[in-house]
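Before we start, here is the structure in question, set down as structure tokens.
Removed from the display is one protein chain of the complex; every other protein chain stays in position.
Labels for the chains are A and B, by order of writing; each one numbers its residues from 1.
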Amino acid sequence: MDPSLLAQYVFNGAMLGIIYAMVAVGFTLFFGVLDVIKFSHGDVLMVGAFTGLTTYLALDAIGMKSGPLMAAGAMLCAMLAMAALGAAIARWLVLPLRNAPPINVLLITLMTGTALREAVRLFYPAGANPKPFPNLLPSAALPLGDFALRTDNLILLFVGFSAVVIVHLLVTRSKLGLAIRAVAQDAETAQIMGMNFRRVVLITFALGSALAALAGVTAGLYYSEINFGMGLLLGVIGFSAAVVGGLGNLYGAILGGFLFAALQTLGAVWFTVPAYKDVFAFAVVILLMAWRPTGLIAERSAERV
Amino acid sequence: MLRRLTWSMSLLLLFALPYASVHAKEKVKLVFIGPLTGGVSANGLGGRNATDLAIKQRNKDAKSKFEYELVVLDDECKPNIGVQVATKAATDRSIVAGITHYCSTVAMATVDVYHKFGLPVVVWGAVLPDVTYANDFKEIHRVNGTMINQNETAAKFMTGQKYKRWVIIHDTSDYGKGHNKYFSEYLTKTGGQILGTFGVTADQQDFAAELTKIKELKPEVVYFGGITPLGVRIRTQMDKLGVKAVLQGTSGIVSDAFIEGLGPLAEGTLAFREGAPIEKLPGGKAFSEQYAAQKYNDPPEAYGPFAYAAANLVMDVIERVGPDRKKIRDALNATRDYQSIVGPITFDDHRQNAVPLITKLVVQDGKWIVWEDSDFAKGKRKLVK
Partner (left out) sequence: MNAASQSASPWLGMLALLFVAMFAFAFLRAEQQWQVAALAAVGTIGLLLMGRSNMRRIESSWAAHQSSMQWTAIVLSAIVIFLFREDHFALLMIATVMLFSVACLGLNVQFGYAGVVNFAGAAFLGIGGYTAAMLTARPGIPHGFVILVAGLLAGLIGSLLILPLLRTRGHYAALITIAFAILFRTFLEVSDTFGGPQGLKVSGLRIFGWSFNDNIETPWGGEYSFYLNYVILSFLLLGVAVMLVRRLEYSWLGLSLDAVRIDETAASVFGFDVARWKIVAFTLGNALAGVAGAVYAMMTGFVAPANFTLAESLILVSIVILGGVGNPIGILPAAALVLILPEKLQAIQEYRYLLFSLFVILVLLFRPEGLLPRRMRVYAPRWRSP
């Protein structure tokens, strides 16, 4: 195969992978801290994307002209808003159900996701239609043979990577990160040691949701489009990626994200009808779970008998 | 004890309520079904408004024998939802006829329902030939044309413009597959070369892999058989990946939503559809004026006039034979040379109206305009930079 074409495929895969990885990291953080799968994560991503779009429209209305500045503004606004939303969901919907059977939590977050999706579809003006997302980043392309390396995609890739690296550093190097890991490992002992359980949980949810918002705006900029249903599939894929990589493990989430993207790209290339790529990717996920039931980077946890 | 007694009393009262309302029977109910939400809602809303206009005008007419009431149902352009709402309408004995469907996938799925319950319907927007030709159900009529003529004209025209190399992208619904079938057939006859065919799901988001493969094939034209949302995505990603080819679409992308979604990227996209643009229709100008006077939120779009014509046809028939499903069906079957705003309507033995005129359209300066009137035709602009 033509090397520049190969480069194109690799690049496509990388873009998808970083978006999935951002979502997966969120899932893994939530799971680590509270042992919950917050299924509304994908839809929080979608709300984040819409917030970004609204911010852009507002900035445009007040006369701001610089594309990259507006992109930064949209990202920042979306991240802050979604951090608040994520914390709210944790505070009112997830924490109260801490002691309920896990299926209840799963269901409540699934329903929250549905509620968010329907709310955007119904209440955002023309929400049911896909909305074009403006091209805010410079789109100069560097042609390398057949492969056009676009600056905007490069910027997005860079921003995504930095975000994941920052979160990783935060969790492993900072005091807050220490608190998060302590709570994840053993909530009761952490509380005995004087950590504010509630606060740590809320901050973790805020962090994960902010990351989702970033992923949403990135997806919007990459596809130049957002629609109210984009969160559903991205959420499931992010969840699968996190699980395959091993829940609770940050590296696993990143690995899972890129793995899923690779599977989808491979599927699209191999199969004559490219639409089979999702079937292929999910089938592989099921097989992987059969082989390694607790994910590729296994959870090291003792289960109380 | 007392609480329970009062509770049971009130329940008994409410139990009697459904019998309390008595329906007067001078009203005649028609049903309109179209995609009112979702990616092609613009077309559905246009059709609904046009039908509503027809009903309002008829109700103002002192000579009409009945008062018409329009029941509006949303099929969301999904076959399963379409079947559900069609069942709901068809099982409702007070509804005597229907103006149905823009999405071919839904129209295909619901033909059995209408036949099962004997509800005569007139299709106003679906173009898949099978809707009328694959069955012999006397209830199904259609006023708009089918995709056969569209694709034949498209193939001849494009090869006439000296294009030789095509790649076909189509969605995997019956609509997309139908377009693929007919266009491929006609294109091979006129000597065009199809380098590759790609089937994609109707809600696919990411086309990077397919478009990269297409880039490798270096086509001159990308033919897209599908509807607006997908068209918008494909065109956007074509630009991102540097696929330099002309985008040729079908009636499925002829809508303002397509141009809104793409902005300047839409320039130079071609499409073909049956029927003349509104201004060139026999009753077009009058229709546009009356439509504007009602101040609807959405424009009639490409198929609004067909819905309007269908509604008037149905109501004229009801005026003649009365609100009886079987009589309406038989009278509709016998329609010959009915004068409507889209021209004379005659149903053939499969209850299909013939619309021979195909309009070629191109996007210029943010609007769909007729090819012959465009700068591209006059050579002032090129389709692909």
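Annotations
Note that a residue touches a chain if its C-beta (ideal position, glycine included) is under 8 Å from a C-beta of that chain, and two chains touch if they have at least 3 such contacts.
Given the structure is predicted, the values throughout are model-derived calculations rather than measurements.
The chain that is not displayed touches the following shown chains in the complete assembly: A, B. For the chain left out of this panel, the touching residue among A:80, A:107, A:149 or A:269 is A:107.
Considering the full assembly, A:122 is the residue among A:69, A:84 or A:122 that touches the omitted chain.
When you scan B:28, B:42, B:108 or B:208 for touch with the missing chain, the hit is B:108.
What chain B contributes to its contact with the hidden chain is residues 3, 7-8, 10-12, 14-15, 17-18, 21, 37, 74, 78-81, 83, 87-88, 91-92, 105, 108-109, 112-113, 116-117, 171-174, 177, 199, 201-202. By the touch definition given at the top, chain A reaches the unshown chain through residues 31, 37, 93, 96-97, 100, 102-104, 106-108, 110-112, 114-115, 118-119, 122, 232-233, 236, 239-240, 243, 247, 273, 275-276, 278-279, 282-283, 285-287, 289-290, 293-295, 305.
Throughout what follows, only the chains that are shown with their structure count from here on.
Centre-to-centre separation between chain A and chain B, using Cα means, comes to 37 Å. Within the complex, the chain A residues that touch chain B are 2, 5, 8-9, 12, 15-16, 121, 128-130, 132, 141, 143, 146, 148, 150, 153, 223-225, 227, 229-230, 233, 264-265, 268-269, 273-275, 277. Within the complex formed with chain A, the residues of chain B that make contact are 37-39, 41-42, 172, 198-201, 203-206, 208-210, 212-213, 215-216, 229, 232-233, 236-237, 240-242, 257, 260-263.
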